[in-house]
Structure formats: structure tokens, C-alpha cells
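Missing here: one protein chain of the complex. Every other protein chain is in place.
Coming up: chain A.
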Amino acid sequence: MPTHRKSYHPYISPFDPCPPIKTKTYETPAQLYLGFQPKGLDQYQPSEALKKGTLWPALYSPYTSPYEKNKRE
């Protein structure tokens, strides 16, 4: 499974006015990787699918704030 969040280290100038955020993140959700959805993918139970917004784990992209560490599933 591809990761849903990537990170990079932006250039930090010695003259930056604020304390630098050394690592920045961006989202790369599941649909970027799937291509044309293949038949017969694994499915969630209906009750869980209703809650998650999709039938397929392959298309589920969790999101939590990157500013709150360790809360991600």
C-alpha cells in the first residue's frame, strides 16, 4: 500500500524570522495510485463501509492533522 502522506525538508535560511518547521508534509491519497480500479478488490463490511465512505480498503485514505503527531491510524 502506498503511503498517504509524504514529507520534505524545505530550504531554511539563516535569516528566517520564525523558528523553522524543518519537515513539511503533503497528502498523496489512495486514488493517485490505483489507476482503473481492478475488479474483485477486498471490501469492508457494509456497516464499516458506510462509516468510512468507501467499500474498498484500497481507496480508503485516512486524514488527521499533521500538526497533531501520533494520532494517525
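Everything that follows uses one rule, which is that contacts are C-beta pairs under 8 Å (C-beta built on N, C-alpha and C of every residue); 3 or more make two chains touch, one makes a residue touch a chain; residues count from 1.
To be clear about the criterion, contacts and distances are computed from a predicted model.
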| item | value |
| --- | --- |
| Name of the absent chain as recorded in UniProt (options "Transcriptional regulator", "GvpL/GvpF family gas vesicle protein", "Spore coat protein JC" or "ABC transporter permease") | "Spore coat protein JC" |
| Sole residue of A:11, A:36 or A:67 that reaches the chain not shown, by the stated touch rule | A:11 |
| Sites on chain A contacted by the missing partner chain, in the whole complex | 2-3, 6-11, 24, 26-29, 32-33 |
